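Structure provided below as structure tokens; questions to follow.
The other protein chains are all here in position, but one chain of the complex has been omitted.
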Amino acid sequence: MMEPGLYHILFISAGLFFIGVYGFLTRRNLITMLMSIELILNSVNLNFIAFNKYLWPGKLDGLFFTIFIIAIAAAEAAVAIAIIINLYRTHRSIDVEDAEQLKY
Amino acid sequence: MPNVIYILLIPILPFAAFLLLGLFGRKYIKNGAGIIGTLCMLIAAALALYIAYGYFFDYGKLDGVYRKIIPLKYNWLEFSPGISIDMGIVLDPISVMMLVVVTFISLMVHIYSLGYIKGEERFPTYYAFLGLFTFSMLGLVISTNIFQMYFFWELVGVSSFLLIGYYYDKPSAVAACKKAFIVTRFADLGFLIGILVLSYYGGTLDFNELIQRLASPESNEFKTAIASSFLGLSAITWGTVLVFIGGAGKSAMFPLHIWLPDAMEGPTPVSALIHAATMVVAGVFLVARLFPVFAISAPEALNLVGYVGAVSALFAAVIACTQTDIKRVLAYSTMSQIGYMMFALGVSGYGGEEGLGYTASMFHLFTHAMFKALLFLGAGAVIHYVHSNDMKDMGGLRKFMPVTHITFLIACLAIAGVPPFAGFFSKEEILLAAYQHNTSIYWIALITSGLTAFYMFRLYFNIFWNKEHHAHGEHHGEGGFVMMMPLILLAIGAAGAGFIHFGEFVSSDGAPLASVFHLQFSIAPVALGFAGILVAWILYKKQNDKPDKIAASVKSLYIAAYHKFYIDELYLFITKKILFNLIGRPVAWIDRHIVDGLMNAIGDLTRGIAELIKGFQSGKVQQYALYFLCGAVGLLLLFIYIWH
Amino acid sequence: MNLTYLILLPLFTAALVLLARNASQVKVISLLGSVAQLILSVGLYVAYRKEMVAGNTAQMFFEADYKWFPAWNIGFHIGVDGISVAMILLTAFVVVAGVLVSWNVSKMTKEFYFLLILLSLGAYGFFISLDLFVLFFFLEIAVIPKYLLIGVWGSGKKEYSANKLALMLMGGSALVLVGLLGLYFSYAGHSFDLMKLSSIHIPIQIQKICFPLLFVGFGVFTAIFPFHTWVPDGHSSAPTAGSMFLAGISMKLGGYGCLRVATFLMPDAAKEYATIIIILSSIAIIYGAFATMMQKDLKYINAYSSVSHCGFVLLGIGMLTQTALTGAVMQMVSHGLMTALFFAVIGMIYERTHTRMVQEMGGLLKVMPFIATTLFIVGLCSLGLPGLSGFVAEMTIFVGSWSHPDNFHRIATIIACMSIVVTAVYILRAIGQTAMGPLKEEYSTLTDAKWNEKAAVIVLLAGILAIGIAPGWLNDLVRPATEIITQKIGAVK
Amino acid sequence: MTGSTFIFYMLAALTLVSGFLSVTSRQIFRAAIYLLFSLLGIAGLYFWMQYEFIAAVQIVVYVGGITVLIIFSIFLTQQAGELLAVQKAGRKLFAALASFCAFGITMLQVYQHSFINAADNNVMEASVTNIGTQMLSTTQGGYALPFELVSILLLAALIGCIVIAMRLKPVNQ
Partner (left out) sequence: MNEFFSILKPELLITAIIFILLFVKITKTMKTSALLLLIQGLLLLNFVGGFFFNTEGNLFGDMYFSNHLLMMQKSILNLAVFLISLLFANCLRHHEHLPEYFILMLSALLGMFFMISSQNMLMFYLSLELATIPVAAMANFDLEKKASSEAAMKMILSSAFSSGILLFGISMLYGATGTISFNEIPFALDGSVLNILILVFIFTAFAFKLSIVPFHLWTADVYEGAPMATSAFLSVVSKGSVAFIFITMLYKVFQPMSETWYNMLIILSIATMVIGNLFAMRQQNIKRFLAFSSIAQVGFIMVAISSGSAKGISSVVYFVLIYVFSNLAAFGVASVIATQSGKERIDAYKGLYKTNPFLSWVLALALFSLAGIPPTAGFFGKLFLISAGAFKANYGYIAFVALNMIVSLYYYLVIVRAMFMDRNEQPIEKIHLHPANKIGLIICAGGIVCIGLISWIFDHIQSLVG
């Protein structure tokens, strides 16, 4: 095992990213899909921090980006959950496959 | 020189009558229509005679040669410098002669029709059409330009169409007029292409220049035209042959003759005017007009003219022997006589004594106009009387229609070539010309001449002798003075026209040609003529069964001839089966199903694909994301590994 | 003479039509407008004539160049030469007749006339524009009125036909568009200006791409084989005036475009592709004629015959000789008048008999002599009878085509000539079955043409006869223009 | 292997494994808890990289905020203890394949790319002071405008949530 560095973290973040993507593509429950989104966003955050730390420590661009992503994620999650709750009211279900009336 | 206005008035007057009667006839001048038309025609005829007199006896000759006078030429449509349609007037022996013939016969028909068509609803229309026809025919004969001739040629065709279809509610008349138009139109295709060929090599459309260039071996145009050959024949030969096809169509030469018998569906005076005396000789006139080119530059074409004429003459004569519809008999006889004129041209040479055939042809044209018009008008009177065209319904009419009988007899004698009637002289000249140049044509002509006498007298006896006529309930006599007068005038013409020394006025090169008359030469044809009359006498003077027996003895020939040698059926086969079924129908089908089908198929295909791929829009948001991802991956693969 | 009046007048008329209160006002306004336009067009001809006599040798007369989208180097550049004047006259005649013929339209009269005027506006604009963008603009303006005219006021499977027409014409104009862009970028400073483009030598590679695009694109409008199938359907479904405009004006837009844009600007490619054009147009001529022979519906007969007749236009253009080009223009004018009249007559007959099937008619000459006589005349014009316009045009094309000394052109000419026989067959068949023959019982009470119909017929007949009897004026009008085109072609080696 | 390395690998394993479990677990509560662990692992990684501030934010916002929100919403919409519905095997396979492919390509490119290392000169301390000053600065490098923007976004999100989630009338479906 070697000394962990940028590439290790990039591996983790990319792994987490695609785990999130996989989850998003396969989970049928809307809330679990939302969780997958969170994973995706977190992996990106990790990327930013890692780049900031290892490559561009002269400015805090990556860090600020992360902070703002976190804020946006919160807002997005809030709206998404509101929508999901409303969907639950209208559909009596939060299974994504139950909401496919609109198609073709 | 006469005032050009006078010459111009000759065609203009009938045209004016046409406009006047055509536009206002139906409503306003219903009763006066005939008078107006006839008056116009009368003036025109008088002017034509005046011009003819002036031309032949006053100013026409220059240094002993009848020259071409062009008093008027108007550039009507210029295609390119040098090639233009000029509307003009040419006065030369044949055009002047034709002016006289056309106006005279037309006048006769106008007068005759006053009685014949009287009381019909479309009386003004009839006169309007007659006016149109006369105008076109006159325009044709005075053409200075080959395209001008084509112009009037077509107009003549259409007025013939209109007149044949005069009884438009009769299906047979409709069929006949269509047939006439289409067959001649088909021939005109040849004429048109011929014009294109000749004009291209001649570099002009003007008759004079065309003849000057293409009929003189020194000119450049001649050399190029002779040098450029197609299928072994020179361009001039092709051009003249094609032009001749046009002429053959109008003149009902074999095998383009099929329209003529059917054209008898028109009113009989119309047949007399158009399908006997004037329009059908347009083909002859056309060949005569271009005669120097034929004779000097395209002897092969001239030969063709000769043979086609000869074959038509004989062919028509044979058929005429078997027909029972009197107008059809006359129609075939017309065809046969025009065959005479045609082969007379075919056996002629250019200039001097060689040009005898040319003179003879024109002479026959002239005399034929007289006696054939007379025959038709006479037949018209007969038909008017018995209300039938079929000779089976006739017989013994000599007592009831004496004037008709006598005039008809004169005409029959004239056509049979009995001296001293007009036909004799012209026919003699033709036979002489044929004898001098082409013996095989001569023999055909001789046989035809015998047959002519036979069938004409078969007709004559069947109408006026044979069985006794059982009078119909109502009798209205022979027709009034207006119908008799033309008969008598024409009979005078038919009897006396032969004594004109035609060669002095009309010859291939304009120089007078002494009339030759060989007594010993005339014996054979006259004898044959009499023989024909005799046979007809024996067979048809009294009602008997000999004709049937003879018919039975040569049954197959008889039946074939009776059915006009099945040429009509052949045409029908070609048009109905081949043109319609093998070309028209498949083309229409292909258009709707393949060409259009292709266009529709593109539409259907698009819709099909649209339906096929609708599954992508499945409504499943995860699937959307999956496609999203795949799209991104696809772009990555494409641009990182393939495109980069 | 200010050419903008030619556009402003229809625009004004259209606006007035929209403001009109009732149907009769609409009709009167349209009629007055179109007659004024006719007078204006004749005035244009006279003015043009005067200039010509005065020795003006400019290629385009009455030129004007207004600013329009200077960012794209587009200008509202207008001007006329003999060809345009001829086409404008044609349009004016057909429009007046179309307005007259539609007098009985009772369904949405205002809209109907509005669209008619709009359609004519497109044609006028097209013929006077010297900027290709403007030309394209007017070309497309005319499509939708056609679509609506057919779809709303048509008969039969009108929706299908309207769709097909709109789509195929737009397809054609899509090709035109690409071709125009090719030309646009081939000019150094990027220009759509026809005169500027004609002054340079467009690179041969560009020509080779753009010429077929433009020719086929415009060709679709003028029924080039095999893109002619909108013609029968479109014409047969359209209302009378629609068919008249469609065949009389709209199809001419294509021919004009082929000549003015494709051939004039790209003579090298025109020579290169002449063989193909000739083959396609020969096919169209003879194929259209044979297809016509089998039709039973009068409108189909005329529609297919239009395919055949428009084939002559393209043939004339493909031959590239001055006489043939002149003939092509004459054929456009002649066919425009003739076919408009033919459709007008068919419309009148249909209005009375409620059928267009020839075998269901018969003897109409008896009850409606005026209409039937017109049918006769127009049929005769169609088959090229001398004294009527068709003869002049066709003969000019034949003579022009024949002046190519090689066998290929000659065979094409002969094939084209052959069609005059086939034309005779189908025209006589149609006339024989409709106007002639025994009169059917049910038609014995029908009436003849009314004043408006008579007026329409007379207007168009006047045009036909004016060309047929004295073609010199048209010839003199068109020849200087075609001469410039031929010179350009001749300069190509 | 130093302690730091060990910790790193532990955190990495925690993050990835619990992340993976959170997207595969069939019990929604467990999934949420796994998510929590994964997020904590990331927070740990931030600590490990000495970005304490951001680690703290991570814990506060994610662990304390979003995860709780999610758990609330689970309560609101789901009978606890019920197993989650399983996606079709085909979709799973295809999704896995596509994700793995994308992952592969990404990693390949990342590893092939030699990132420029500019780490040698002036390191900016990720201290709260620095962050605070920069966040509210309106000059070059200041983040006042994004800050305001986010505030509006949060306001809008708030309003949106209220309208959507707070329904006055009952629905009869």
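Here the chain labels run A, B, C and D in written order, and each chain numbers its own residues starting at 1.
Convention: a residue touches a chain if its C-beta (ideal position, glycine included) is under 8 Å from a C-beta of that chain, and two chains touch if they have at least 3 such contacts.
These figures come from a predicted structure and were not determined experimentally.
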Omitted chain touches shown chains A, B, C, D
Checked against the full complex, the residue among C:M1, C:A23, C:V178 or C:I414 that touches the missing chain is C:V178
Touch with the missing chain holds, among C:L40, C:L148 or C:V231, for C:L148
The one residue from C:A36, C:M52, C:L167 or C:I279 touching the chain left out of view is C:L167
From B:L8, B:A511, B:I583 or B:C630, the answer for touching the chain not displayed is B:C630
Absent-chain interface residues of subunit D come out as 105-106, 109-110, 112-113, 115-116, 118, 138-146, 149-150, 152-153, 155-157, 159-164, 167, 171, 173
The missing chain sits against subunit C at residues 67-72, 74, 133, 136-138, 140-141, 143-144, 147-148, 151-152, 158-159, 162-163, 166-167, 170-171, 174-175, 177-178, 181-182, 184-185, 209, 213
Those residues of subunit B that touch the unshown chain are 603, 606-607, 609-611, 613-614, 616-617, 619, 621, 623-625, 627-628, 630-632, 635-636, 638-640, 643-644
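Here, only the chains that are shown with their structure count from here on.
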Of A-D and B-D, the pair with more C-beta contacts is A-D
Taking each chain's centre as the mean of its CA atoms, subunit A sits from subunit C at a distance in Å of 65
Expressed in whole Å, how far the mean CA point of subunit B lies from that of subunit D is 102
Multi-partner residues in subunit A (2 or more other chains touched) are 21, 25-26, 28, 97
In subunit B, the residues touching two or more other chains are 622, 626, 629
Per the touch rule above, subunit D residues touching subunit B in the complex are 87, 91, 94-95, 98-99, 101-102, 105, 109
Listed in rising order, subunit A residues that touch subunit B in their complex are 21, 24-26, 28, 33, 96-97, 99-104
Given the complex, residues on subunit C that touch subunit B span 164, 167-168, 225-230, 232-233, 287, 290-291, 293-295, 304, 322-323, 326, 363, 365-366, 369, 380, 383-387, 391-392, 395-396, 398-400, 402-403, 405, 413-414, 417-418, 420-421, 424-425, 428-429, 432, 435-439, 470-472, 475, 479
